[in-house]
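Comments concern the structure below.
Missing here is one protein chain; the remaining ones are kept as they sit in the complex.
Right, subunit A next:
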Amino acid sequence: MSVLRLGYVHINVTDLAEAKNHYINTLGMDAVHEEDGTVYLKSWDEADHHSVVLSEGGVGLTKLGYKVSDADSLAEIETRVRAFGATCERMSKGDNQSVGDGLRVTLPSEHTLELYSDIEYVGTATGLWNPDPWPRGGTRGIGVPRLDHTLITTEDPALLERFLSEALDFQAAERLVGGEDNTELVGSWMFCGEQPHDIAFVQGENGKLHHFAYHIADWSALLHAGDVFSMDDVPIDFGPARHGITRGETIYFFDPSGNRNEVFSGGYRTGKDFRTITWTMDQAARGINFTHRELDQNFLTVVT
């Protein structure tokens, strides 16, 4: 059984035209499909039909989709989710544009997480035959290649961690602990493949999104992204900086509705034999922003 990766993020935006401009022209995603105030977008190096879905009305996360290797895995996950006692229902082909049958799970943190193995294949911008390393016709703005991970908030990090590990086979790459004797889990960065994290969560309000992140090539791509943000007057939360946790490099920024996004590069390789790294609360600021060793008062509390 295996969950492959974060496949899609559905979010609400207050103004669809502004949001489209940000995701298409600043970030460089392509609109694949549009209907009834909802736009489906994909990045140039993604092969599946869409990865980010914007719907007009409000702010914040509607649901996350994680792609699973095959239908048998979906069935096995369903058994495990039910054994855990979490709520889940079957999702049918057509519930989501271009996505096949799957499973809709309500996480212990009240987030909706959809699992699917079948989604329309569109192909990357460079194709499979003797591909160029990047689209010769150019990309717009930053030209983000792909989605990477999300960070959500939960009232009970320990419960969510146990659910993701028991029902979905995720493993913790890094954990942030506090309290007496460092026994309380404050946050966890979990992977399903070999990335440092595919989903992460910190203590906070249930059902909320802290950010979702795009992977970009390296530190210089990150600085280039920073240039584009300044040109387009995109509000920066923090960065460019190095994360202690995941060892990645980052810029956090906000979309036109105030949803937090991240461009993320670097990190390390995990895998089934990876041993969990631990951070203690007294080092939390360095864990999150290794470069500056301090955090803005709102970094962890502002969620949508």
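Keep in mind that, in the parts below, a contact is a pair of C-beta atoms (placed from the backbone, for glycine too) under 8 Å apart; a residue touches a chain by one contact, two chains touch by 3 or more; residues count from 1.
Everything that follows uses one rule, which is that contacts and distances are computed from a predicted model.
Novice: Select, from "Cytochrome c oxidase, cbb3-type, CcoQ subunit", "Pyruvate dehydrogenase E1 component subunit alpha", "2Fe-2S iron-sulfur cluster binding domain-containing protein" or "NADH-quinone oxidoreductase subunit E", the UniProt-recorded name of the complex's unshown chain.
Specialist: "2Fe-2S iron-sulfur cluster binding domain-containing protein"
Novice: Any idea which of A:31, A:59 or A:295 touches the chain not displayed?
Specialist: Considering the complete complex, A:59 is the one touching the chain left out.
Novice: Which subunit A residues would touch the chain omitted from the figure, given the whole complex?
Specialist: 14-15, 18, 58-59, 235, 237, 254-260, 296, 298, 302-304
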